[in-house]
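Encoded as structure tokens, the structure appears first; notes follow it.
Omission of a single protein chain aside, the complex is shown with its protein chains in their original locations.
Right, subunit A next:
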Amino acid sequence: MAGYHQNLDQQQAPAFFARGPSPLARLAFFSALSLALMATDSRLQYLGSVREHLMVVLQPLQLIANAPSVLYDSTSEYFSTHHRLLNENQFLRKQALVQAISLQKMKALTLENTNLRELLAANQSLEEFSQLGEILHVGRDPFTKKIIVNRGSNQQVVDGAAVVDAKGVIGQVTRTYPASSEVTLITDKSLTIPIQIERNGLRAIAFGHGRDNTLDLPFLPANVDIKRGDKLITSGIDGVYPKGLAVATVTDIQTSADSPFARIVCIPTGGIENHKQVLIVSISQPDNPASTNAATQQPGNADIATKAAAPTKPDAAQSPASKVPENKTPAVPVPATENLNQHKKPANPTPAVVTEPSTTHKPHAQD
């Protein structure tokens, strides 16, 4: 009996219970691996290309996952009533008419503006390049405010491009994959956007609040001239967002005796949750081949662009429209409301304050 016990103590666990390394060893190993990965990804930025390649693998799965909603959308569109379509058609026709008029004015103004600039020998304002993207899905991380759109680096979307919808700015491209890109919304905690009060031109920087869909205007003195209902527009001094796009509306101002700063809460004007289409606007840098794309859409504008660029940038002057790849998605004429009509409007003409596009985005605080 004693021998039996001894035997039992010494013997290995039977095959039925054999499970390889102990759970604790596995836990230690894989936890260490995860922590190492986290450190590498967040601090050293080595994994950007790895992520891009893996996203390509993920693409077909994503297509499968999106299929039901795409199918639903297309069928519901198919069965939409005749009456509704007629109404919509009428509305759109009216809108197109209104916009055509303002667009014509725009052309004249742009021409005048460039001529004046030439006269002044001022620096040519940056040309903007925009394309229409469709929201694939909302970001899956509950901690961050992100959306994924269906345009990526294959379509010349670059990191730092501004993203707007029909009503205003909604965010900035923070990560590009080959066929999609990740847009951080302005309500995300890590995103800031330089703004201007439309009423008095006061400049400030708006910070995303993170938790609810609001923006904060911190570090403004308690006696600052901001009222409830004031509109915030982009100031354009960052070189990321085109100037004059609607950003948010001030909804609440609180001042307290114990703080020298006012607490200002704003609600974004862009319908982040409501729309399917967004416009990705990148202000092209001088060395960016995409710079001619917007100009190619309208021959008149192309002339302006090349002619006007001549005094300051001789190399840009010889960039012919044919440089643009033929299969590239064309810049889309602006949909809907009038503030988007400004997408071809010259951005801020003062290069002294133009900063790198990445400045409004803090990479270390992405997650």
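Quick note on the criterion: a contact is a pair of C-beta atoms (placed from the backbone, for glycine too) under 8 Å apart; a residue touches a chain by one contact, two chains touch by 3 or more; residues count from 1.
Note that in this section contacts and distances are computed from a predicted model.
Peer 1: Please identify the absent chain by the protein name in its UniProt record; candidates are "Uma2 family endonuclease", "Rod shape-determining protein MreD", "Amino acid/amide ABC transporter ATP-binding protein 2 (HAAT family)" or "acetolactate synthase".
Peer 2: UniProt lists the chain that is not shown as "Rod shape-determining protein MreD".
Peer 1: Specify the residue from the set A:128, A:182, A:216 or A:238 that touches the hidden chain.
Peer 2: With A:128, A:182, A:216 or A:238 as choices, the missing chain is touched by A:182.
Peer 1: Among the options A:137, A:199 or A:231, which residue touches the chain absent from this view?
Peer 2: If we include the chain that is not displayed, A:137 is the one touching it.
Peer 1: List every residue of subunit A that touches the chain not included in the displayed model.
Peer 2: Residues of subunit A in contact with the hidden chain: 15-16, 19-20, 23-24, 26-27, 30-31, 33-38, 40-42, 47, 51, 54-55, 58, 61-62, 64-66, 68-69, 136-144, 146, 148, 175, 182, 189, 210-211, 273, 365-367.
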